[in-house]
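For reference, the structure is listed below as structure tokens.
All protein chains of the complex are present and in place, except for one that has been dropped.
A, B and C are the chain letters, set down in written order, and residue numbers restart from 1 in every chain.
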Amino acid sequence: MAAKVRVAVNGYGTIGKRVADAVARQSDMELIGVTKTRPSFEARRAVDAGYPLYLAGDAAPADFAAAGLPVAGRIEDLLKQVDLVVDASPDKVGKANADLYRAAGVRAIFQGGEKSDVAEASFNALGNFSAAHGKRFVRVVSCNTTGLARAVAVLSAKWGVEHWEATLVRRAADPAESKRGPINGILPTFQLPSHHGPDVRTIFPELSIATTAVVVPTTLMHVHVNHVRLRRPPAGSADVITAFRAAPRFRVFAPWEHVDGTPQVMEFARGRGLPFNDMMENVVWEAGLKLDGADLYFFQAIHQESIVIPENIDAIRAMTNPSVDAGASIAQTDRALGLARAPA
Amino acid sequence: MAAKVRVAVNGYGTIGKRVADAVARQSDMELIGVTKTRPSFEARRAVDAGYPLYLAGDAAPADFAAAGLPVAGRIEDLLKQVDLVVDASPDKVGKANADLYRAAGVRAIFQGGEKSDVAEASFNALGNFSAAHGKRFVRVVSCNTTGLARAVAVLSAKWGVEHWEATLVRRAADPAESKRGPINGILPTFQLPSHHGPDVRTIFPELSIATTAVVVPTTLMHVHVNHVRLRRPPAGSADVITAFRAAPRFRVFAPWEHVDGTPQVMEFARGRGLPFNDMMENVVWEAGLKLDGADLYFFQAIHQESIVIPENIDAIRAMTNPSVDAGASIAQTDRALGLARAPA
Amino acid sequence: MAAKVRVAVNGYGTIGKRVADAVARQSDMELIGVTKTRPSFEARRAVDAGYPLYLAGDAAPADFAAAGLPVAGRIEDLLKQVDLVVDASPDKVGKANADLYRAAGVRAIFQGGEKSDVAEASFNALGNFSAAHGKRFVRVVSCNTTGLARAVAVLSAKWGVEHWEATLVRRAADPAESKRGPINGILPTFQLPSHHGPDVRTIFPELSIATTAVVVPTTLMHVHVNHVRLRRPPAGSADVITAFRAAPRFRVFAPWEHVDGTPQVMEFARGRGLPFNDMMENVVWEAGLKLDGADLYFFQAIHQESIVIPENIDAIRAMTNPSVDAGASIAQTDRALGLARAPA
Partner (left out) sequence: MAAKVRVAVNGYGTIGKRVADAVARQSDMELIGVTKTRPSFEARRAVDAGYPLYLAGDAAPADFAAAGLPVAGRIEDLLKQVDLVVDASPDKVGKANADLYRAAGVRAIFQGGEKSDVAEASFNALGNFSAAHGKRFVRVVSCNTTGLARAVAVLSAKWGVEHWEATLVRRAADPAESKRGPINGILPTFQLPSHHGPDVRTIFPELSIATTAVVVPTTLMHVHVNHVRLRRPPAGSADVITAFRAAPRFRVFAPWEHVDGTPQVMEFARGRGLPFNDMMENVVWEAGLKLDGADLYFFQAIHQESIVIPENIDAIRAMTNPSVDAGASIAQTDRALGLARAPA
């Protein structure tokens, strides 16, 4: 049996704590430690979970001692013990960390808040799995880009995509980001088309895509409003529904489930019982999908906090195991994470 | 000098109170009375404004007496004194009122919450002014449709519209509708494409248009995300900005004005000082408009409470004065309403 | 070993689905079935969890068949098989169900949305456990009353309560109740003092208490602002903190945990991993508690969806097992539910 990949998670916030849990659930990976810059209820959760805690940035050891949180060393100590680090530090800090990782001689995965040039390849498991094979620095694209890339992967493989238009209705803050607004209002993103389209092209370089975005006062999920012109369209909407139901990392809701929008999606997620009540799949509604000739309209909801978690796991595997293919890795990841397939 | 058109407003809520104020400001119209079904701070406002108050529906005279609100009669009494009634009752009630208006032999204007077959014509001042000439029953299209129709009118006249796509990010409730949610979440509208496209075609029957919609937790304004394929595109974005600045009922914000989204638009409106701090114009941002070849992307914000008010006034004039044309009526309406043109 | 108590849950919504899970975790209880009036993602969750599904109200069997949800019968069939039913139907429906339960000869627990006269006793585990001994109909008080009663129990036992004042800042809707507002605004509850004080007195008849309430646009938790005049006050705030830390069903957050308000409390709960990311304890902050002579000021946050769940379990046990006492039942319930005690 091959040795497990030894993994560090640098930053134990919204993304990092989920990646840590996900790594800990994989039989071919071992979580060596996580980092924190200050004590908090999240730092305590790491300790309670048995994840060795290391200090990063300007963290003060005395603060952790006062909080009764045992510390195993600093990030530099952690990096000496691992094969790979998942950088889950705040946007733009990842780039600054790259030198640290390079100096330590470890592979590294960055998140979508970094620019694509931070890494050798941008990555999405369904989209371009093999692009990460053997790479030392890989970037998992952002939540919105991941959601789009998955849908592109499914539709382009089956019917070809002539052109993709999407309006991204973005949640303004994560649930615990209580300092961010707006409380009441809509903020257009004054970049036309938005950067999300080009970001999808880091995965699908040939894709014709144009995206726009607005920010709205909710914390739960983004919603994408998609209009896709297909090259070889199927007979009807039902074929597209069937394809999404068959694809990994999609959850299709039927009308009788009475899921009216993102509040009910998250309620479903709470009842399913994954950690943090996460919804790692693209959410599609039967009633919210319509094929009209070659024109496909559909909504998808994207859980910004968790959708990239399985992608980080697949990226670790693709980078460190040149013989694994996308299908096998995705299946292994999803089984370990408890991602149930939608009922047929 | 011609006699003034004698106007009743049936329903003195969000739309009705604004129409009443707007009629009262026109030199060629006379507000004869408004109706209410129960006493409230709004009923008191009508009395304080000197608008004769009539009862409608199951209104109880004793309730008004107890509140100290003088009543001039019932809706049936009011209809006997007028040439035209603007129906501003809740959605679907308008249709039920049609028989009442027919029996009274008065002209009537309905709002966009009614289906188009309630009237002989659907109306938008910039779009199809003359369609209301001489008609007895006219329907002013809804806030979203009005916003779209105005933009279609401007762009199609100058450059031709090959195809129009719009995602409507809709406010979930008006500011005082405190019982309506959602408080946190996004609700897709499960009708693809949405009904707004066909509704725009009641004004522009030949237009190729597809719309989609989501509902978000805000009370201020809708935001439309538009992608328009122009037939004979101008040289650049600046030409389109110039066209919107030159058009009536558009307000274009420049970057230096620091209007980031709908919260700042409404703050601007509060400072301008129209009644109810209304924003009756389509709001466009210079920074939120981009022409890329023949593809025009732009955001527009639509104040759902007030955008149809000048249209109701123009509809009254078009129906009752066969010699007036769109330009003259719009100019007269806007001057009376204090709609300042954007600075050049 | 005594036979397990056979339990039905009538209504599988916000409260019912949690009670069902909680009953299923108790070694001395057996969940016989739950009811639903229409198919939904929640009905499917019951089926997936292996809870036999029965129809209630005007549920149509054909709807469930179409959704592929197997049905075991109607509520009447279910009641024949159980010792006790937990009524978790919508407010006021519980009272209507009482006749059904009486006819079936089963014990019943009602929720706090019903008036107190629906049952022989109102119940709170820390407050008046023994009041439920041997009773056939018991009412578990509402979420706000439960939160208050627990705090009263702790403080009155140790130091005596001269008078209690509380302002309840109430969440307007549960997370998935997407039709309820307000979206932006504060609604005072025009009942002074509010009904919560008298409801606490159903548990502590002698308590001097006055409460007031406002409704605010959030879905997460209520917050109580308490001012308590103690009879025999301790030396300082630290003593009160110690008492809350030592009490069951309280979670005290320390300043270093950086829990600023209800968003962070729920983030903590998501990381803890109880079903539905529930927070069944009263939440108290060290930094949000101050003893000034005999005057104690403190905030507590109350998770409206889950706080009554352990109380329902204790009520079942108290009603069916006359020999069990409060301490033993609470400890057994909490162990089964995974309610960790706060770190010392």
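Keep this in mind: contacts are C-beta pairs under 8 Å (C-beta built on N, C-alpha and C of every residue); 3 or more make two chains touch, one makes a residue touch a chain.
Bear in mind that the values here come from a model prediction, so they are computed numbers and not experimental data.
Asker: Hey, which of C:Y12, C:F204 or C:W285 is the one touching the hidden chain?
Answerer: C:W285
Asker: Give the residue, chosen from B:K4, B:R25 or B:R44, that touches the chain omitted from the document.
Answerer: Counting the whole complex, the residue in contact with the absent chain is B:R44.
Asker: Of the residues listed, C:P39, C:G94, C:G113 or C:P217, which one is in contact with the missing chain?
Answerer: Checking each option in C:P39, C:G94, C:G113 or C:P217, the one touching the absent chain turns out to be C:P217.
Asker: Thinking of the whole complex, not just what is shown, which of B:G68, B:P205 or B:G293 touches the missing chain?
Answerer: Counting the whole complex, the residue in contact with the absent chain is B:G68.
Asker: Write the list of chain B residues that the hidden chain touches.
Answerer: Contacting residues on chain B, toward the hidden partner: 17, 38-42, 44-45, 63, 66-68, 175-178, 183-184, 219, 253-254, 256-261, 263-264, 266-268, 270-273, 275-277, 343.
Asker: Tell me, which residues in chain C touch the chain that this view leaves out?
Answerer: Given the touch definition above, chain C has residues 165, 167, 169, 171, 182, 184-188, 190, 192-193, 210, 212, 214-223, 225, 227, 260-263, 266, 285, 287-290, 292, 295, 297-299, 301 touching the missing chain.
Asker: Touching the absent chain: which residues on chain A qualify?
Answerer: Chain A touches the missing chain through residues 172-173, 175, 177-185, 187, 217-219.
In this section, only the chains that are shown with their structure count from here on.
Asker: Measuring from CA centroids, which chain ends up nearest the centre of the complete protein set?
Answerer: Central chain is A.
Asker: Rounding to the nearest 5 degrees, give the angle of the rotation that lays the CA atoms of chain A over those of chain B.
Answerer: 180
Asker: Please tell me whether the contact surfaces of chain A and chain C are same or different in residue numbering, using the over-half criterion.
Answerer: same
Asker: Chain B to chain C: how many Å between their CA centres?
Answerer: Roughly 47 Å separates the two chain centres.
Asker: Centroid from C-alpha atoms only, then distance chain A to chain B, rounded to Å. What do you get?
Answerer: Roughly 42 Å separates the two chain centres.
Asker: For chain A and chain C, what's the span in angstrom between their mean Cα positions?
Answerer: Their C-alpha centroids are separated by 35 Å.
Asker: Mind pulling the residue numbers of chain A that touch at least two other chains?
Answerer: As it turns out, chain A has residues touching two or more other chains at 184, 219, 260-261, 263, 266.
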